[in-house]
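Right after this comes subunit A.
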Amino acid sequence: MKKKSILILCASLAVCIALLWLLQALLMPKYMGSVKEGALIGEYYDNAGNNDVVFIGDCEVYENFSPITMWEEYGITSIIRGSAQQMIWQSYYLMEETFQYETPKVMVFNVLSMKYDTPQSTGDQTQREAYNRMTLDGMRWSDSKWNSVLASMTEEEKEWQGQWSYLFPLLRYHDRWSQLTAEDFQYLFKKDQVSDNGYLMQTGVKPYEDEHVQPPLVDYTFGENSYYYLDKMVELCKSHGTQLVLIKAPSLYPVWWDEWDQQMVEYAEKHDLLYVNLLETQEEIGIDWSKDTYDAGLHLNVYGAEKLASYFGRILVDECGVADHRGDDTVSAVWAEKVATYYARKEKLEAQS
Partner candidate 1 sequence: MKRWMAFLLVLCMAVGFAACSTPEAPTTDGTTPNVGNPGDPNAYYFTHKGTDIRLNGDMEAILKAIGEPKKYTEETSCAFTGLDKTYTYDSFVIQTYPKGDKDYVYMFWFLDDMVETPEGVKIGDTQAAVEAAYGTDAYNGKNAFITKKDNYSMTVILKDGVVSSIQYTIVIG
Partner candidate 2 sequence: METLLQILQDLHPEVDFETEEHLIDNKILNSFDIVTIVAEIDSEFDVAIPAEHLLPKNFNSAKALYALVQKLMDE
């Protein structure tokens, strides 16, 4: 009798946990519709393992480089671990986590986020929290994720001990039940791939006409915290024998001040790193700002991203010695599929716009 009641208790507990898990899956945003950016981080795991190059950074990487083009032109296997408004500490922990899945030859980091020294230095709390979720929710449970959470939380999140809600997102999305849509049920178990190896394709065109302006700053020195994480990146890559390449994507806004550029040039020199400011080589890349951007110069569209990939792939081959894998049949087979998906997507998006 006693045995039986314990058995019932355990079975009930198991059922409850399963139901909670299901509920959590249902309530989490799926990011399949208008805010696809939130799905990017989670897509990495399906494509991890054999990439020679990993890009890490904010929208200036996931909107500007097309890994498929680099494969087609140079046989480079690459993937982007980008997310909206990714902070430098988040980039660091993503890098750390990446090494658990693969050891690429080259890590490429976009340095724009050096300008944000602390979680407080950008956006208001609600917005920052939403960005945090988009970068962190997609990560699998790991030390890196936990540390990234602790480094990223806003004041409000700290106040209610929001770190636990990254372990159990149900605690964060508990009140989303009143906002569920068909999308939440449709993608409950299986999500679509929204990106091509981390690249989020845009086919629209909105020409760049007027210069985006920002007022001058009082102090152009990057913050201590930013440098702290950049130092950690250098060390991390060194310990894995991976070459760290710093880039500044050719986006025209937010403004990339000369004073900032100078600091990066000096930093790269001091640590013997390759630093490429792609803003300076726009003409060589061949970007036509009347056609190659979808939001008036902030990000490139697919036509710009292909041009940039073609240009940057050459640098990876020439300066970093990244290998051509087109001769490898197994790799080629995998990538052939990716290429097909890419063109199907491009065709579909072009038809829509």
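For the reader, a short list of remarks on this structure follows.
What we mean here is this: contacts are C-beta pairs under 8 Å (C-beta built on N, C-alpha and C of every residue); 3 or more make two chains touch, one makes a residue touch a chain; residues count from 1.
The candidates were selected such that all candidates are chains of the complex that A comes from, given by their letters.
Note that the coordinates shown come from a computational prediction; the quantities given were computed from them, not determined experimentally.
Looking at 1 or 2, the chain of this complex that touches subunit A is the one numbered 1.
Across the complex, subunit A meets candidate 1 through its residues 29, 31, 34-35, 37-38, 58-59, 84-85, 120, 122-127, 130-131, 133-134, 155, 176-181, 209-213, 215-216, 218-219, 253, 295-296, 298.
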